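To keep things clear, I will list the structure first and then write my remarks on it.
Shown here: the complex without one of its protein chains, the others still in place.
Up next is chain A:
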Amino acid sequence: MASTIENTDVKQKDPDRAVVVAVTSREVFEDGAEGDILALRDDMARKLLMLMHEMNERLQQESAKELLQFDVVLITTDSQQQQQSSSIISSTKHHGLEISRFCFANEEDFVESLQTNNVQLFLTSDKSEASQATQKGVLSALLDHQEASPPSDQLRIMFCEDAIIQPDTGPTPANREAIQGFAAQLGEIRRRFSLADSPLCFILVTAHGSKDSCASSLLTLRSSGISVDEAYCLAGAPRDPIMPLLQPHFTIRISFSDLEE
């Protein structure tokens, strides 16, 4: 039975205006014994949380009553983690992580938990978890702990369009409807910052499509509220050599080019 607990150390966000992002406990913490303070898995989650927190602060600088904020939820997705609830809570506080809520769920009900918590973006490195969430309409993005470490002063969100359907590479790509709500709010956050030196950056990569499919993605994202900052059309050129240059924190796979529909 899933439970949701607030983090009393962190200010709670407005449920209507906040962009709710969930990240699994396995992305943040190493395994440990119950009762221990858990070590951080690596720097990735901590930096991600810090970036969102800094953006929240900047948004509030302009207006103290600002309700548009990132709202981060830590979720457990298996029973083993679910049972570590008190360790997870105390470790979060120990490391000073800006997590507003904890969702203690297991394999069976974590997706439902994501839904009841109005999670707009679910971050995990587990492909199967991401697929399950996507199937139930929760937008998911894969984290990659192997990727070269992205910058600490800018949250870089990559939208990647793949005309090739490759089996077993994670959740099915999101169509326009799936990113709608998330895009609108994220776009609004982006607009509060200037064009240069922004703490938030949107990247579009069209891996195999033509420039026209790239144009169509640019327009679709724009009408959903996101004006992309950087765009790359690879036309089949390998992506690996440029990943260290793109440095996304996470990638949302999209598929907008359903022209026959």
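Note that a residue touches a chain if its C-beta (ideal position, glycine included) is under 8 Å from a C-beta of that chain, and two chains touch if they have at least 3 such contacts; residues count from 1.
Assume contacts and distances are computed from a predicted model.
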- Query: One chain of this complex is not shown here; going by its UniProt record, which of these names is it: "CST complex subunit STN1", "Exosome complex exonuclease 1", "DNA replication complex GINS protein PSF1" or "'-nucleotidase, cytosolic IAa"?
  - Reply: "'-nucleotidase, cytosolic IAa"
- Touching the absent chain when the full complex is considered, from A:V10, A:V28, A:L155 or A:L204: A:L204
- Name every residue on chain A in touch with the hidden partner chain. 163-165, 194-196, 201, 204, 208-216, 218-219, 227-238, 241-242, 244-245, 257-260
